[in-house]
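Just below is one structure, and these are the notes that go with it.
With one protein chain removed, the remaining protein chains of the complex are shown where they sit.
To keep things simple, chains are lettered A and B as they appear, and every chain counts its residues starting from 1.
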Amino acid sequence: MSDHHHEKPAVQLHDLGDGKAAYRRIFLVFVTLAVLTIIEFLVTPLESAVLLFILAFLKAALVVYFFMHVYRLWREDAH
Amino acid sequence: MAAVTIGHDDHHDDHHEHAPEIPYPVQLRSNRVGLWLFCISEIFLFAGLLAARFYLWRVSPDMVASHPAYEVEVGEILRPELSQTVGFITTAMLLVSSYYMVRAEVAAEHGHRGRMVRSLWVTFVLGLLFLLGVVIIEWGTMPELAQAITGHSPIRPTDGVFGAVLFAMTGMHAIHVTTGLIFILILIGNSRKGWYQPGRTWGVEACAIYWHYVDVVWIFFYPALYLIGTVWH
Partner (left out) sequence: MVKAIVNFSHSKFARSFYAAFAGAALTWLLLSVAFLALNWIVDLADIAAPENAVALQGTVRLILAVLMGILGFIAGSGVLNGLWIGRFLYYAGRTALVRGLFGQGLVFAIVYFLMRDVRTIPEIESGVTQASGEAAIVLGALLSTFGFLWFSGVMTDWTLQMFGHHTELKHGGPPGEPEWLRYFNIDVNHKVIGIQYGVTGILVLLLGGALAILFRLELAFPGMQLFSTDDYNTLFSAHGMIMIAAVFLGVGALINYLAPVMIGAADMAFPRLNAFSYWIGVPAAVMLVGGMILGWDTGWVGYPPHSSSTQMLGVVLFLMGFYMNGFASIASAINLLVTVVTMRAKGMNYWRMPIFVWTAIATSIMQFSATQTVGVALSMVLLQRTMGMNFFDPSTVPPGDPVLYQHLFWFYSHPAVYVWVVPGFGLISELLPVFARKPLYGYKWVAMSSIGIALVGFIVWAHHMFTAGMPDTLRYIFMVSTMFVGIPTGVKFFSWLGTIWGGKMIYPTPMLFILGSISVFLLGGLSGPILATIPTDLHLHDSYWVVGHFHATIFGGFVFPFFGALYYWYPKITGRMYNEWLGKLHFWLMLPAFWVMSIGQMVVGLRGMRRRIADYDPALNLDFTHSLITIATLVIGWSVLIMIYNLWTSARSKELAPENPWGSRSPEWLAPSPLPEFNYLSPIEIIGEPYEYGKDEEEIYARPIPAIGD
């Protein structure tokens, strides 16, 4: 939380454009997550803990990669 | 990589001199690595709770003997009777809030400040609804309301290992949701002072990562609490 409002941007900004692609991407990921959640709910009668865990890991992976952009840890300037 | 740069004066005077300036990209990297390590650390917290859930919510030999009507085997996984509707709706709310959070972050990075603040508010409201859903309905803080919505009397923390583990898991998660909500309010407040301009959005990014992390935890808690195992009445 060390943002100083009065200073100029400290990170080299790429041409970010209007962000249309970024907005679209996160929306698609969100829809996928929603679908996976509904699938989880629907497959419950199968009583398969393994299946439910696979779905959970899949959802978690999507969130970690696209929403939490874990790749920024190693690809630094990829905004 | 030179982490820091220090003044070159040979005759130094130890104290009250300027701290070596740490370049913002280095600090940003430190912040990111630190936050992620914190997330990894907390995996062990929630995994410990999940371990307790799968360790304790199981059929014991006694139960088979005393409940011949149930067709269960020793060691089979159980779950308490919880409202599927409530579980699904709260889960959905947290998921949508996560979407608005990432939307706020993208908006912050592109300098779309109005959209950023609006998205933060939506995230906040959905998170609050999730919290209220858990605290009021699932925990039965308002027993009549909970009964009316779920159709059965709410489970109590003193209800054996079901109550204990359920409250421990949802409680620990709720603490994290609450801190996340406070974090969001801080962002909204500080963004009014002009913080988080493009290129300086670490505050938003940190809050977003934290909020998604809380969502990821719920991604595992939801099936563990509501979907996996045989219902035990």
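By definition in this document, a contact is a pair of C-beta atoms (placed from the backbone, for glycine too) under 8 Å apart; a residue touches a chain by one contact, two chains touch by 3 or more.
In this text the structure is predicted, and so the values were computed from the model without any measurement.
Trainee: With respect to the chain omitted from the figure, which of B:78, B:181 or B:224 is a touching residue?
Mentor: B:78
Trainee: In the complete assembly, which of B:125, B:142 or B:186 touches the absent chain?
Mentor: In the complete complex, the chain left out is touched by residue B:186.
Trainee: When the complex is taken as a whole, what residues of subunit B touch the one chain not shown?
Mentor: Subunit B touches the missing chain through residues 1-6, 8, 10, 12, 14-17, 19-20, 26, 29-30, 33-34, 37-38, 40-45, 47-49, 51-52, 55-60, 62-63, 66, 78, 156-158, 160-165, 167-168, 186, 189-190, 193, 195, 232.
Just so it is clear, only the chains that are shown with their structure count from here on.
Trainee: Between subunit A and subunit B, what's the gap in Å when you average each chain's C-alpha atoms?
Mentor: Inter-chain centre distance comes to 15 Å.
Trainee: Quick check on the complex: what are the subunit A residues that touch subunit B?
Mentor: 1-11, 13, 16-19, 22-23, 26-27, 30, 33-34, 37, 40-41, 44, 47, 49, 52-53, 55-56, 59-60, 63-64, 66-68, 70, 72-73, 76, 79
Trainee: Which part of subunit B faces subunit A closely enough to touch in the complex?
Mentor: 23-25, 27-29, 31-33, 36, 77, 84, 88, 91-92, 95-96, 98-99, 101-103, 106-107, 109-110, 112, 186, 190, 193-203, 206, 208-209, 212-213, 215-216, 219-220, 222-223, 227-230
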